[in-house]
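Pasting a structure below so you can have a look.
On to subunit A.
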Amino acid sequence: MKRSTFVAAALVLTLCAPAIGRAADTGTVVVYAAASLREAFDAAGAAFKAKTGIAVTFDYGGSDTLAAQIAQGAPVDVFASANVKQMEKVASAGLLAGDAVTFARNRLVAIVPKANPGKVTAVFDLARPGTKVVLAAAAVPVGGYARAAFAAMNGRDGAPPDFAGAVEKNVISGELDVKAVATKIALGEGDAGVVYATDVTPTIADQVTVLQFPPAASPDAIYPIAVLKAAPDASAAQTFVTYILHDGQTFLKARGFLAP
Partner candidate 1 sequence: MLQVDVRLALRDFPFAAQIDVPPGVTVVVGASGAGKSTLLRLVAGLLRPDAGSIRLDGRLLCDAEHFVEPYRRDIGMVFQEYALFPHLDVAANVGFGLRARGIAASERRARVARMLERFEIADQRRVRVAALSGGQRQRVALARALVIDPAALLLDEPLSALDPQTRGRVRGELRALLETVAVPTLLVTHDQADRAAFPERVVRLERGLLLTAAS
Partner candidate 2 sequence: MIRAAIAIASATLVAFIVVPLAALLLRLTPAELIASLQTPAALTALGLSALTTMISLAITLLLGTPLAFVLARADFAGRRLVDALVDVPIVVPPAVAGLALLLAFGRFGLLGPPLRALGIQLSFTTAAVVLAQVFVASPFYVRAARGAFAAADQNLEAASATLGMGPLRTFALVTVPLAGPALFGGAILTWARALGEFGGTIMFAGNLSGVSQTLPLLVYLELEGGNIAVATAVSVVMIAASLVTILIVRTFERR
């Protein structure tokens, strides 16, 4: 008797196994969102649930990592990316249910610790020899944006012709995501870092000073959102996307995002 019970249990487990990987069936919308969206989306998700009764679970990370995971078949309903490139990657793999829509914009800023150990008072100071600059790795979107902005400043507004190269020489770490950059500057380990305006959250706002890039150097970052083909409940997923495009804008604005 005991034996057959064991075998039966083993059999049931085996039969259930294919279903275990699909927890998304339970009426929850699974959203993969760029790390910079964490605070805004957490707040929006709670309000969304209160309004519609649909629960949302978020997985935050670097957009490139998330895109790679989606391409590898991660069971995701909605993807909110911090740049167009990663969304296009998912789109070209044929994984989107419809078109991606821009729901927010963001802006690069330089941050320095309040104590300002590197005496950095403007973005130009990032090129001064010896300044300890913390960026995200070039492969991480914000790391790419930062380097593009530095390149755009080359020789302009009194910056040296190889401003970007001079900053690159000062880089002491290529962090794996934007939050890590913000944390290390807040802790004072680097003299300056480049993050999104939205990463200067209330938690660290009193620990850092924000410096603006020249507007021409740093175009706004575009955040697209889309429902994925794999979504088991496409209408719930679409409801969430619609919410983010309308009512949810309040939460994005509160966190420093710019309107689409």
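The candidates came about this way: all candidates are chains of the complex that A comes from, given by their letters.
In this section, contacts are C-beta pairs under 8 Å (C-beta built on N, C-alpha and C of every residue); 3 or more make two chains touch, one makes a residue touch a chain; residues count from 1.
This structure is a prediction, so every number in the text was calculated from the model and none was measured.
Pick the one that touches subunit A in this complex: which of 1 or 2 is it?
Answer for subunit A: candidate 2.
So in the complex, which bits of subunit A are touching candidate 2?
3-4, 6-7, 10, 62, 64-65, 68, 115, 117, 132, 134, 137-140, 171-176, 180, 184, 187-190
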